[in-house]
Every structure is written in structure tokens, then in C-alpha cells.
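Submitted below is the structure of interest, expressed as C-alpha cells.
Here the complex is missing a single protein chain, while all its other protein chains stay put.
Presenting subunit A:
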Amino acid sequence: MSTVQDVSTAPVVAAVPKKAMALGPLASLIILALLIVTPLFVKNFIIFQMTMWLIYAIAVLALNILTGASGQFSLGQSAFYALGAYTSAILMEHVGVNYALTLPVAGLVCFIAGFLFGLPALRLSGIYLALATFALAVAMPQLLKLGVFEHWTGGVQGLVVTKPDAPEILASLGLKVSQDMWLYFFTLAVTILIYIFSVNLLKSRSGRAMMAIRDNEIAASAMGVDVSLYKTLAFGVSAGITGVAGGLGAIAVQFVAPDGYTIQLAIALFLGVVVGGVGWLPGSLAGAAFIVFVPNIAEHISKGLSGAVFGVILIIIIFLLPNGARQLAYLAQGLIGKLRKH
């Protein structure tokens, strides 16, 4: 066997047992309760930050499915995020489609794009795949500027999106819900749907097939798993979910422009996966919190050296918790277990 093959058959990501991919019911309920109650007591701009947090959590979750479950790398998630954002923005502003209906379309468009991109990517693995997706991320902002699409995309000037109001039925029930609050709960609902879908996907036959490929491709194919189908499927699903996140992002920020979806975003999402714990879906929330809030903390510490401070915080986290938030959760679980015994 040649070395190249050895590299490609070795599992890229440490195996994560299927059961460990989600949280227990009690912990899930506590987190859900916090997510529902907190916005009722904070300022609108914090609600907006929380909305962005959830949106990034969806995007991180999507990458987590790809990397954590099927063992493929991608630095191109920003491209799918952009595609989803533009799909939603164009449908809302040019066609006049309701914002909620644009999301499934954005997801579908990105699923197809991801699936198609997954086909050539099949021949690549590990770092080579990362490089191919990297190219996609670099190319995306320029594609969006192309004169051919300018009528639709607004070219370099981007597109301004109208923020949706809370449905009138809530007002008639006597509930005063601000735009921010409404968008937050809308995003929360989408997040919960996607989370449940993802957990179930990974528990299903398809999820098992993906994980088998991650752990050992040759063994998986010997067991009768259609390797190419599941690898491209993982790409498609991941891209589709990222697209929904992108669409939500466009609605929340009220603006799409090519410069908003650079490789920086792809790297941020990748960071989110690592910090949250590769292959641990609830970690996506922690990972997204890291990419939304830590830059602000870094800036607070030093304006001129915010990048350096961010780097130091990142290194400390990787050093102390090499498995990300998952490790922290396990530690907490262990402690609680001990307390119960006493």
C-alpha cells in the first residue's frame, strides 16, 4: 500500500460514539428554557446578538455534520452561506416572497450546489479536499460581483433586505413583540427544527453509514455502504443547512454584499466547530458563542491588539480543552454524577 492511500484511509477525525453526539433530555430542556426566557429580559441589541449567535450555531452545526460525522473537511462553508443569503435576499426583494418561505428555497438551492460540489470532491480527501473547498470560498465573493448577475445581486453594492415584522395575529392577541424579538424566536424555532433533524439523521441508517465512512472508508465499502453517495449526501446536507443559516443571516443583518462572505467567515465557522468539539452537535452553540462574543471581548481588552488577544484566547482554549466544549460538558457530567452518589 502506498503512503498516499494510507493517509486517505486513516480516519481524519477521532471517532465519536453515536450516543455522545447529542445532549441528554434534561440538559437539552434546561438550555431550551434558557434560550426562551433570556430574551424577555434583555435589550433589543442583545436579542440581535443572540439571533446572530443562533444563526452561526446553525452554520457551525452544518459543518459539524460534514466534519464530525462523515469526516470530510470544508473551508468553503462561507460560499454556501453566501449562496443561501443571496437566495433569500433576491427572493424577498425582487420576487416579493415571504421571508419564511425563502428559507426552504435557500436550503434546497444550497443542497443541490453542495451535492454537485461533492461529486468532484469525492476524489479528494483530507487536506486536499480542504484546499478545493478553500478555492470555492475565495471564488464566491467575486462570482457575486459578476456583471451578468448584477441586476439580481446588486453587484458590489449588495442588496438591502427589509426586516420582517411580527405577525399581526400576535398584536391582535395583545402581545407586543418587537421585530428583533420576533426574529429571534423565529430563528430559535428554525434552529430547534434543524437540531432535531440533524440528531435524527445521525442516528439513522444514513448517519451510521456516514460515520462508518469516517472511521474506515474501506471497511465501510466492504460492508456495502455506498461510499460516494453518502459522502456527497453529507456535503449536500451540510451545504443545505448552511444555506438556511445564510438566509436567516441576510434577514437579520438586513443586507447582503459580496464582502460579507469572505474566507474569514469560513475560517470562523471552522473555528466554531473546533472550539465546540468536533462531532458533538450541542457544541455548535458553544462554538458559535465563541466566534460571536470572543472577538468583542478581545477588542475590549486591547483595541490595537484585538487579533493577537483573540489568538491567545484561542490557544489557551485549545491547550486546556483540546476537545472543545464537549470536554467541558463531560467534566461537568462527571462531577454531577459524583455529587449524586454522595
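The rule is simple: a residue touches a chain if its C-beta (ideal position, glycine included) is under 8 Å from a C-beta of that chain, and two chains touch if they have at least 3 such contacts; residues count from 1.
The criterion applied here is as follows: contacts and distances are computed from a predicted model.
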- Out of "Cytochrome c oxidase subunit 1", "Sigma-70 family RNA polymerase sigma factor", "Branched-chain amino acid ABC transporter substrate-binding protein" or "Cobalt transport protein CbiM", the chain not pictured bears the UniProt name "Branched-chain amino acid ABC transporter substrate-binding protein"
- Across A:Gly249, A:Gly272 or A:Gly287, the one contacting the chain not displayed is A:Gly249
- Can you list, in ascending order, the subunit A residues touching the missing chain? 43-46, 48-49, 52, 138, 142, 145, 155-158, 160, 249, 253-257, 259-260, 262, 264-265, 295, 299, 303-304, 306-307
